[in-house]
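Omission of a single protein chain aside, the complex is shown with its protein chains in their original locations.
Up next is chain A:
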Amino acid sequence: MLEKLSENLNKAINKIKNAMFVDKKLIKEVVKDIQRALIQADVNVKLVLKITKEIERRALEEEPPKGFSKKEHIIKIVYEELVKLLGEEAKPLKIEPGRRNVIMLVGIQGSGKTTTAAKLAKYLKKKGYRVGLIAADTYRPAAYEQLKQLAEKIDVPIYGDLSKKPEDIVKEGLNKFKNVDVVIIDTAGRHKEEKGLLEEMKRIKEISNPDEIMLVIDGTIGQQARVQAKAFKDAVGEIGSIIVTKLDGSAKGGGALSAVAETKAPIKFIGTGEKIDDFEEFDPKKFISRLLGLGDL
């Protein structure tokens, strides 16, 4: 995963490392390389220009702190700006003990919500929580069947009813799962042009009053990530966190970074495969140092 982005960023970093001396021309060249690498990884173009401008400004203006060479300082700047883009600190999912927590999953068609619902349920179950799943997608044929099969596999109770409206399923499901620690609501896929569906999502949110709304984003999404993420955020008021899926493929996940910047929500998990255990917590610092080939800083 992400090899290509990593390779391209590394090339830029190595250009600094191997330079005889650091001058304006080198910095500009490196900034161009970083731009190219990020754009190719589907990071929003405007966002790329913004952060690379900041990298350029800092590299030209800032004096390296004591003990750092100019080269090391520039590498540090690149690292810091990229980490900033991802929201700095790892923000693990918090489950309040002693009461029922509600998590609602939203996202575009095919981004991986249903599989993620099961993955998240398994992750929480492993941590010792009692989990319940609600299948609130009544549109896609066999969506309920899909989640049911997954729920059986991980032995987690599920509520769904194909004869009901999504809002009523959520209501009933919440009634049923009074004594669990976490309820995960899977919703139908929708996109920003489907106003009616965005409204429906809003109603589900009002009924379930979730502790956290998680936006599930396909790692392969391109420049549309930003506007789509904005539409989701506008509809439900706030996106609490982001899960990026399909990062086991060739996707570079840059679109997800754009969604992070747009929603100001941190990435909490990444999906790295089809199996229920292919699910990892996300840490921006570790992620970027791995991307830049820096090891742990």
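Here is the rule we go by: a contact is a pair of C-beta atoms (placed from the backbone, for glycine too) under 8 Å apart; a residue touches a chain by one contact, two chains touch by 3 or more; residues count from 1.
Operating definition for what follows: contacts and distances are computed from a predicted model.
J.: One chain isn't displayed here; going by UniProt, is it "MrpA C-terminal/MbhD domain-containing protein", "Xanthine dehydrogenase family protein molybdopterin-binding subunit", "Signal recognition particle receptor FtsY" or "Coenzyme F420 hydrogenase subunit beta"?
T.: Hidden chain identified via UniProt as "Signal recognition particle receptor FtsY".
J.: Using the touch definition up top, pick the residue from A:V106, A:A143, A:V156 or A:A265 that touches the left-out chain.
T.: Considering all chains, including the one not shown, the answer is A:A143.
J.: In the complete assembly, which of A:I134, A:L197 or A:V260 touches the absent chain?
T.: Considering the complete complex, A:L197 is the one touching the chain left out.
J.: Taking the full complex into account, what residues of chain A touch the chain not shown?
T.: Output for chain A: 1, 36, 39-42, 44-46, 49, 108-112, 114-115, 139-150, 153, 191-197, 218, 220-224, 227-228, 246, 248-252, 254-255, 274.
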